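The complex is shown incomplete by one protein chain, all other protein chains being positioned as in the whole.
Read from first to last, the chains carry the letters A and B; within each, the first residue is number 1.
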Amino acid sequence: MKSITRYLTLNTSKRMELINITSQVRKAVEESQVKEGLCLVNAMHISASVFINDNESGLHYDFEKWLEKLAPHNPIEQYKHNDTGEDNADAHLKRQVMGREVVVAITSGKLDFGPWEQIYYGEFDGQRPKRVLIKILGE
Amino acid sequence: MKSITRYLTLNTSKRMELINITSQVRKAVEESQVKEGLCLVNAMHISASVFINDNESGLHYDFEKWLEKLAPHNPIEQYKHNDTGEDNADAHLKRQVMGREVVVAITSGKLDFGPWEQIYYGEFDGQRPKRVLIKILGE
Partner (left out) sequence: MKSITRYLTLNTSKRMELINITSQVRKAVEESQVKEGLCLVNAMHISASVFINDNESGLHYDFEKWLEKLAPHNPIEQYKHNDTGEDNADAHLKRQVMGREVVVAITSGKLDFGPWEQIYYGEFDGQRPKRVLIKILGE
């Protein structure tokens, strides 16, 4: 059995931002030399997501607008969590809608993807460095 | 270590439809001869889901109605993604609520399930062939 572990660090310029990390994950798969296996990619912070969806900027705009409707940032006083001095309760909620992680199959040494699948980091409380973990297991 | 990869193709008659794929996954587990392992099942398209929930038609009706409320299909102009000529932005959002994938334990050669767990394919932009991936790893 082979395994490798990689960490990415992301620091967004905006509070909410969606970043395509597919090429970094592909690189880790190549380095692992795993031919048949599983690749876990997860946010290591609890106000961020890793998810798979479309590489289309209009859809990213739609996602951000929709998440803001489902779990609005303002007024920050609507959340008990923000009584602790934080202002990111909404980010913890948004992350649950989008998910913490993806698990992707590796087949014949490659991410076994459908035609449009791209891996995204979803930041909902950004402007500071945060980490993503890539763990690959297989042989 | 053993591994197998299987692909299912689904073509729904309706735009939104939930289809029980548990028996197909069980068949793959048997074929794999894996006794202890993990089974990943994921949608390969980004406007569809794989999830685990109840085999009860009333609940499926509730899911569809609820998803339509959280992320309505109409008016299609409300989504920037649909400016590209698509009309399926809502399907990309619905898929995030329901999830892309499930990972199921295999114990003593079987899906290690609770009493009511059933694996569903959730289609939100159907009426064309789409694929589901089953990847099994273990020994």
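Heads up, the rule we're going with is that a residue touches a chain if its C-beta (ideal position, glycine included) is under 8 Å from a C-beta of that chain, and two chains touch if they have at least 3 such contacts.
Just so it is clear, the structure is predicted and the values come from calculations on it, not from any experiment.
Student: Give the residue, chosen from A:Ser3, A:Asn20 or A:Ser57, that touches the chain omitted from the document.
Tutor: Result: among the candidates, A:Ser3 touches the missing chain.
Student: Among A:Ser57, A:Thr84 or A:Gln127, which one touches the chain that has been omitted from the display?
Tutor: A:Thr84
Student: Kindly note down the residues of chain B that lie in touch with the hidden chain.
Tutor: Chain B touches the chain not shown through residues 1, 36-38, 51-54, 56-59, 61-63, 66, 70, 97-99, 102-105, 107, 112-117, 137-139.
Student: Residue-wise, where is chain A in contact with the chain that is not depicted?
Tutor: For chain A, the residues touching the absent chain are 1, 3, 5, 38, 40, 42-46, 70-71, 79-84, 89, 92-93, 95-97, 99-101, 103, 131, 133, 135, 137.
In the analysis below, only the chains that are shown with their structure count from here on.
Student: What's the rotation angle, in degrees and to the nearest 5, for a C-alpha fit of chain A onto chain B?
Tutor: 120
Student: Between chain A and chain B, tell me the centre distance in angstrom, where each centre is the average of that chain's C-alpha atoms.
Tutor: 20
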